[in-house]
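What you see is the complex with one protein chain gone and the rest in place.
Now for subunit A:
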Amino acid sequence: MLKVLKSGFYLTIQDLGRFGFRDVGVPISGAMDIASVKKANMLLENDDNDAVLEITMTGPTLQFDVPTFICLSGAHILATLNNQPIENFQVIKIEKGDILSYGRLESGFRGYLAIKGGFQNDKVLGSRSQFVPVTKSARLKDGDEVKYKESKSFKPIITEVKIEDHFEKDTLVVFKGPEFELLTDAQLTEIFTKTYSLSKENNRMAYQIAELIKGHEHSMLTSGTLPGTVQLTPAGRMIILMKDGQTTGGYPRILQLSEDSINVLAQKRSGESFQFKLS
């Protein structure tokens, strides 16, 4: 078991997502920055889909009760194992009783903790990702325990790599959304020439953009939405749906983020700025 001594700001278990239940309104969930998860799982020679912990902004304090191997990725949050500093993209051997704790957030917003074999909480509807009401709890709290498999004899092919962060970018690549044609020339100019920033209203469901653009009076029938769909409200607010985002919506879907750009956006915090670039 991994014991959560302190959970930090928002600690969840995530894999790549829950597929096949979109038709009954279940969002895909899964890690916000899948690129980081895949890299950490790769170093541990795990499956891409093995469950990890997603650490948001401030890190937890965690204790391991059997030997294993871990790898950190994503945001740079100063981490220590038994008070010794450790880095992202190192395969680290864990002994019984070891304590992993985190300090200051240096860059990015979401860190990942991958473990040999993946975390073993129960799958619900094919995924271990936490999302209420599919799973009972939305996140891990102080005192919670998460199952993992003991691993002593793992000999990693690669023990450490220097990988340039994929999220140190300020351009989000977008495709035309289904209602792109509704945008006026004035709105298009605004969208693709100005710089935007992330508002305080941001969570695993949706990220709102702080700056308003010119609004619209278009009303439409509810239709499908995806992670990365940029909706435009009548008041001119752009709302980007993320991994726990609703499966349908009634606002015009003006843009669709590329999947790489979802990973980039997932690492932004409120106030950080970016521009849109049409693919």
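As a working rule, contacts are C-beta pairs under 8 Å (C-beta built on N, C-alpha and C of every residue); 3 or more make two chains touch, one makes a residue touch a chain; residues count from 1.
Following the convention adopted for this analysis, contacts and distances are computed from a predicted model.
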| item | value |
| --- | --- |
| Which of "Sensor histidine kinase inhibitor, KipI family", "Carbon monoxide dehydrogenase", "Bifunctional protein PyrR" or "Amino acid/amide ABC transporter ATP-binding protein 2, HAAT family" matches, in UniProt, the chain that is not displayed | "Sensor histidine kinase inhibitor, KipI family" |
| Residue among A:187, A:208 or A:246 touching the omitted chain | A:246 |
| Of A:80, A:159, A:187 or A:258, the one touching the omitted chain in the full complex | A:258 |
| For subunit A, residues in touch with the removed chain | 19-26, 28, 124-125, 132-135, 175-178, 220-226, 228-229, 246-249, 253, 256-259 |
